[in-house]
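Only one structure is covered here, and it is reproduced in the block below.
Every protein chain but one is kept in place in this view of the complex.
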Amino acid sequence: MKESEKDQSRRKFIRNLGALGLGSLAFSSIIGGSCSPKKSELASGKTVKLLTNNNELVEVDSAYISTLNKNLSSNHNSESRKGLPGKKFVLVVDLAKCQNARKCMDKCQSVHQLRPDQHHLNVLVMKESENTAPYYMPKQCQHCDNPPCVKVCPVDATFKRSDGIVLIDNERCIGCRFCIAACPYSARSFNWYEPIDAEKYKDVPYDIEKNVPQKKGTVTKCTFSADCLREGKLPYCVSACPNGVYYFGNIYEDSVTNGTSGETVSFRKLVEENGGYRLMDDLGTAPSVYYLPPKNRAAVPKEENSHV
Amino acid sequence: MREVYRKEEQEQRLQLEQIVTDLTLPINKTYPSFKIWVGFLLLLIAVGVAMYVQQLIYGLSVTDMRDIASWGLYISDFVFLIAVSLVGSLITAILKLSNVKWTTPLTRIAEVIAVAAVVGALTIIVVDMGRPDRLWHIFVYGRIQSPIVWDIIVVNTYLVISLLLLYLPMIPDIALLRQRMNNKPKWQQKTYQILSMGWQGTDEQFKILERSINVLIVLIVPVALAIHTVTSWLFATTLRPGWDSTIFGPYFVSGAFMVGAAAVILLMFIVRIRYNYAKYITDYHFDMMAKLLVLTSLVYLYFNINEYLVPAYKMKTLDGEHINGLFFGHFSSMFWFVQIAGMVIPIFLMIFKPFRKPKAVLVISIFVIIGAFLKRFLIVTPTMLHPFLPVQNYPESYHHYTPTIPESLIVVGSFAGVALVITLFLKVFPIIPIWETAHEKGISNGIIKNSCK
Partner (left out) sequence: MQMRASINILIILVCIVFSSEIVAQTSPWLVSESDAAKINSFPVTPKNVAVGKNIFAQSCVSCHGSKADGNGLMKSTSLISAVFQKQTDGAIFYKLSIGKGQMPSFKSLKEEDRWALVNYLRVLVNPTMVPAAVDVKLDITTSESPNSVTAFVTASDSTKTPIADIDVHFYVKRDFGMMRIGHASNPTSADGKVTVVVPDDIIGNSEGNLTIVTKIENNFLYNDVESSVTKQWGKQLATYDEQFNQRELWGAQDKAPIWLLLLANAIILGVWSAIFYVIFSLAKLKKAGKIFTK
């Protein structure tokens, strides 16, 4: 009895192994060469829409894609809740360099399929008091280590990973918007409308690290471009900046890399030498975003005043 | 001697008959205006449901809420209804525990308002959700760290206790109805049959019932305080100026007692006029309720002074902006209406006896209720519109919040729903406790017991 059970489980294991092997075979056929005749024989005629890394929508025959979906997509998302090992990401924003080019904002909105009035990243004109000069301040989610938004989420939809990133799972979110109320940085946005191009992205599997495709009735937020980080690339906004405002890196490694010049420096020294600070640190949120003071405010037109 | 005793018994029996006839009047007699009223409520509910369907299709974009004011009228309505529901515990529990006798004809009015308002609150909070289809996520993925989860637990607990507290004292009355309402449709008779729990009025049954009610009365006080305290924590646990306050719990609770008392007065008045209950709900009751309203309003006034004057004295930048907006800015007319017409003037007027007459108290209560609703709006909206960081790169409309027609109609529908629950209750159960009223009039238990069989 026991013997046969063992046998059965072994057979099962072998069968699974076989499936795995077949799976990886199909997988490699996608990764490999472009259009060998063998593949067109396999084609099922059904196509599936996929979003590429370059944010382009492509249609692929479902025969090539099914295994990939099964083995990566769901697994990928549960993996996404853990965070990258050995990393704790940090962003340094050099306010002295920001000239309001807004390339970061544009890139962010297009990558995350946001409407023009939705901001994961917002460049603000700040003016502390009457006699101080205004300056530009790019503001994204601060990825706090004591995140008020995560505290209040009733369903674990928004969560903090070990690498410091605060993400939102828009397949979990119930749309109560408590996190928006709780965030002192106004960093979150809600899908009040049907997201743009909802029809186009309808069949695209959800990527939690990019939070696309967006879903109506859920909250969306800056992801620190976790999808890029997984590939070892800098976040979208960081590499879109033409003015060298952003430094991004791993605080454990004490290094940050400028998204514009590619220059890599010690995080500690950069913050120490330039008097870096965190936004509203007195609230106890412990942000992962540091700001270097806006030393040079001459670039800001004086009429661009904000209400403070 | 025996003659006298029999005569007295006969008198009591007649008196009981009169009470039963009076208090079952709403069940027995359907006025045409009742049908119109129910029809009107159903219409309002239907409109609200239609608007909600529209919201389901187009998303919350049908409201005027956006990324800055991301909470609005729905949350205000929720807080308002939770506040109203608190009165159940005030009248039936707190006053009873303090041995107040005059509340007997009002307990059921208070308790039915409580149940209806909680049902309304639970409905409107689902309406506020972006993904109501994922409501089950709360039960599967619920995080105990979130004040929303606390609120869900405590509001549902309160609903159960309120239902029990509405039902248990009503069991002897239901037993009476079981005997008397033979002309009613089958389902209604069956309902009485089941709900009467085989009540025979034995001493043991009285003992069990009394003990159970006492447990509930003690239990509902902390739970009632908890529901409104936790509801206030939905705001107070955030860092936002205007919400970041330590007195929000008692501040909300005292405000809730005030609006709840006003709501009871409103329903008392309607019941008294509609069914000629001046004998049961007397001027004395209005006088006492008005005094209770003064008391609760004074407590609320005290918390208001704390909540607004202390930050106004310090004028921290962001608090100052919030206070300025309320005192002199965009919200000032609403704010001063709420404070003066909804609180200060009512307190002042009701100090004088003529203003504690039913009609005067009714008008004052309506002002208090309107003020209380606007007050909840003023707690939610101005704070949402003034976050820590400047509001920029958004359309101009994001700087304001004016509820749209669909969301207003949904809220109106929620009120209609609350009113409908109360109305239907009136049609099936006696709104004034029969047994307790008879007991208070000195009719002996034996006679009441016999009429139950």
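A and B are the chain letters, set down in written order, and residue numbers restart from 1 in every chain.
Rule of thumb we're sticking to: a contact is a pair of C-beta atoms (placed from the backbone, for glycine too) under 8 Å apart; a residue touches a chain by one contact, two chains touch by 3 or more.
Note that the coordinates shown come from a computational prediction; the quantities given were computed from them, not determined experimentally.
In the whole complex the chain that is left out makes contact with A, B. From the set B:Q54, B:Q205 or B:N445, the residue in touch with the chain omitted from the display is B:Q205, counting the whole complex.
When the whole complex is considered, the residue among A:P116, A:G262 or A:G275 that touches the unshown chain is A:G262. Touch with the chain that is not drawn comes from one residue among A:H120, A:K160 or A:K210, which is A:K160. Chain B meets the missing chain through residues 141-145, 150, 153, 157, 160-161, 164, 168, 171, 197-200, 202, 204-205, 208-209, 211-212, 215-216, 219, 222-223. Although one chain is not shown, part of chain A still touches it, namely residues 83, 85-88, 99, 101, 103, 146-147, 150-151, 156, 159-162, 232-234, 240-244, 248-250, 252-257, 260-266.
We take it that only the chains that are shown with their structure count from here on.
On the chain B side of its complex with chain A, the touching residues are 58-61, 63, 65-68, 70-71, 128-131, 134-135, 137-138, 141-143, 145-149, 152, 234-235, 237-240, 317, 384, 387-395, 398. Of all residues in chain A, those touching chain B in their complex are 105, 117-119, 122-126, 139, 148, 151-157, 172-178, 180-182, 184-186, 188-194, 216-219, 280, 283, 285, 306-308.
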